[in-house]
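Note that one protein chain of the assembly has been removed; the remaining protein chains are unaltered in position.
Labels A and B are assigned to the chains in the order they are written; within every chain, residues are numbered from 1.
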Amino acid sequence: MKVTRLNEITLIQYIAIVHGAQVGTGIFSLPKDIALNAGADGWISILIAWAVITLAGCVMLLLLRKFPDDPLPSLLGKIFGRRLGKLALLPFIVYFGCFGWIVMVNSMLYIKAWFLPKTSGFLIILLFAVPTFMLVRNGMRVIGRYAEFILYAMAWMPVFLLFPLSDGHWTNLLPILKDGWTPVLGSVRETLFAFTGMEILFFVYPHLKRKQYAFHGMVIANTLTMLLYTFVTILCYIQFPQDEIIQINQPLMHLLKIIEFRFLERFDMIFFALYLFVVSRSWSVYGFATAYSLGRLFNRENHTGMTVVYLLAILVIVFVSQPTWNQSVRFGDGMTIFNEWMLFVVPVVLLALVQIKALFGRRAQG
Amino acid sequence: MKRGLCYLALLLALLPAGCMDRMDIENISLALIIGLDLDDNNNLEVSISSPVFSREAKRKTEVYTAKSLTMRASQDEFDKTFKAFTSGGKSQILLIGKKLMMQKHWFALLDPLLRDPKNSTTARIVLVDGPVSEVIHYNPLDKPRLPIYLTYLIDTASHLNLATRTTLQELHSINLDKGITASIAELRFDDKIFIKGSALLSENGIYKLSIGDEETRLLRMLQGEKSGEFKFTLEHEGAAPGNGIVPRNLYTISAVKYSRRLKTGYAQDHFTFDFHFHIRVSLLEKLFPFDVLKSGDVLEAEIARKLEDKFRSLIQKFQQAKIDPIGLGRFARAYRYNEWKPVENKWSATLSDADINVKVDVLIAAMGSIR
Partner (left out) sequence: MFPFNLFSGKRRYSSARQNAGNKGVRPFMPEQSEGEEHPLDPDLSRNLEEVARRFPNWPDFIVFRFVSGSDQIPAALLYLDGLTDKKAINDNILQPMMSSQQGNSPTRFPEPTIGDVRRAHNWQKLEYAIMTGDCVLLLDGCAHAVVYNTSGWPQRSITDPQLESSLKGAHQGFVETAAQNLALLRRYLPNKELRIHKTIIGKRGKTTLFILYLADVAHPDVLEELRSRLDKIDVDAVINTGEVAEYIEDNPFSPFPQFILTERPDSAASQLLQGRYVVIVDRSPSVIIAPSTFISLFQSVDDYSSRWMIASFIRLLRFLAFFIALLLPAVYISFISYNYEVIPLQLFLSIAESRERVPFPPLLEAMLMEIMLEMMREAGIRLPASVGQTIGIVGGIVVGQAAVQAGVVSNIMVIVVASTAIASFILPSYDMGTAVRLLRFPMMIMASLFGLVGIVIGFMTILIHLMSLESLGTPYGSPLAPVRWSDMKDTFVRFPLWSMVQRPKSARPIQDKRAGRGRPRGDG
């Protein structure tokens, strides 16, 4: 779809989409992943990762500013020319498709573990596919509204995490930086993966109505994600000692399990069921990126058909391969390199190419 | 039109396939109480007490004990006789026999309860001084169902600080945490169920010693637990014991509010811990004449002294038994990390060499309506 007046998004929708793309299912196991490398000081690595990602986002925005109305496919077309642009689009499609897959399959695995162990994964993904199809097909406009709405509607979630605080021990966090900076810096790479989602700017930026606030929006979105992660990590560290937390697969879920009310016993089940709203933001944005790019690859105006193709592909692969936890974790690890390339290398390379082209153009003219 | 048909086909495909996880509520046998014990030949015995929903049944609970190797293996035995599918999703109480708790690695038997995400980890762990089967078969006429009764009993006792309350999750945390050892509630069966106090576990998670209700209160205060009641009955030195039938030198106080300050230090090759308590006390009973208004400070000083003695003897008990239920290791780790790191794996032994001081300041806030 062209970027018309009718699918413009506001600043808050922009923030909500970027933040939503970043927060997926990683948040549940994040405290354990950090603790494995950095111990109780791991939360500092989140702050460092935030700074790094914000820098990467700045570079990305510098590039995108030169193409204010072009989502990724047309941007590549302008840099590389039509044929080569389509070729260059292919790895991006694979990238976004794989990330959408990761988020969806991880969510499916969580649901299987906590709610429906005997139901086949294929069926659960089919369930997810229905609202995802509706969301992706309607494009950035509805995704923006949905993301914004969920941002407000689920803002109460972090508050509930404060309930077990009185049983916690602040002393678990002290002393700060007890083993020095080395373990903290070592775990930054791991933490960076949790901030994946920034590259969705390639698709979101052109729709933003007031582009002068794009930079501010990106920083705010990143900060929201960082605050959320830090909050959750610190709370988990307060509640569980380090020696235990490295043995728990999903510390956040265990934290939720402790919450008990008189009228509602297993609050974690309700919480996770509602968390599906939050995660659906993430995989739909990736799905949109993939479907839209696929659509442009085959020169279609309307990417509805491609949405069906993408979802069907996921369904078929899930049906055939029946992914397990371990496979999913290994796949995620494999994607880390891809992710780092996308976040750091690609914007720089593209920016450089644009500058070179401009330089040649000027030389040709003058 | 074509799309509509596609959607319809999709929906129809969903319908029969989705019901596999359904477990209707009346078809579940909830294992509300799980009991683990060793019999005379040191075989594992697993007992389950589960409520019965059928109107036609006369008794409201069904109990069964099975011998098996592990907990999960025992589930088959239960399914052979129970009316419905057994499920651990709502376990309230875990009763562990003392014999079992003295075995190394007994906690590993509870692994399935922690591993299955559908299980509840807020079940309270209780040590039974005696055979578990006596407790689990107890079915009095004047009380509600055993699981409900026991849950309320434990929770109330914990609130009154007669016993500590530890859930499965907390025990798992504490066992892994190198800076603290566990304390759980203890009960015994003597025609009725009585709370005995708290049972303290060693570093390895096996049973070490028991403490009574007064000592539990002291332990809670040392841990910094603010909620609940803290009642102490003390002997007044200035009064004679009386004729032996009515004790004329006793008085009872309740700590209404207190603050605990703990300083962690390291001097001369061992750790030092200095506790400083400020306690506001109200007088609950006084069996001898004493003018509290005039000579209140004398009483306050005496209460402070007596409490300090009690704290000291309890701490000595801990140090001799090489356990750390107070959690001093956490403070050592937080404030003296460099000295903690080398000894973190043998903390309890290190603690027995530590220097622990307690100072108490008491203020009588209220004495009641009579002098």
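What we mean here is this: a contact is a pair of C-beta atoms (placed from the backbone, for glycine too) under 8 Å apart; a residue touches a chain by one contact, two chains touch by 3 or more.
Just so it is clear, the model here is predicted, and its values are computed rather than measured.
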- [ ] Taking the whole complex into account, name the chains on display that the unshown chain touches.
- [x] A, B
Open item on the list: From the list A:A21, A:V105, A:L135 or A:I200, pick the residue that touches the absent chain.
Closed with: A:L135
TODO: Tell me which residue among A:Y14, A:Y146 or A:Y229 touches the hidden chain in the full complex.
DONE: A:Y146
- [ ] Among A:L47, A:L127 or A:L173, choose the residue that contacts the chain missing from this document, as touch is defined above.
- [x] A:L127
TODO: Out of A:L36, A:L276 or A:L297, point to the residue that touches the absent chain in the complete complex.
DONE: A:L276
Task: Interface residues of subunit A (partner: the chain not displayed) - done: 4, 6, 10, 12-13, 111, 115-116, 119, 124, 127-128, 130-131, 134-135, 137-138, 141-142, 144-146, 148-149, 152, 262-267, 269-270, 273-274, 276-277, 280, 302, 304
Open item on the list: Give me the subunit B residues in contact with the hidden chain, please.
Closed with: 3, 14-15, 18-19, 21-26, 28, 30, 32, 51, 53-55, 89-90, 92, 118, 120, 145, 147-148
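Keep in mind that, in the parts below, only the chains that are shown with their structure count from here on.
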Task: Whole-Å gap separating subunit A and subunit B, where each centre is the average of the chain's CA atoms - done: 42
Open item on the list: Looking at the complex, which residues from subunit A come into contact with subunit B?
Closed with: 113-120, 123, 126-127, 130, 167, 169, 171-175, 178, 240-241, 243-244, 247, 253-254, 257-258, 260, 265-266
Task: subunit A-touching residues of subunit B, taken from the complex the two chains share - done: 10, 14, 17-18, 20-21, 89-90, 117-118, 120-122, 167, 169-170, 172-173, 176-179, 327, 330-331, 333-335, 337
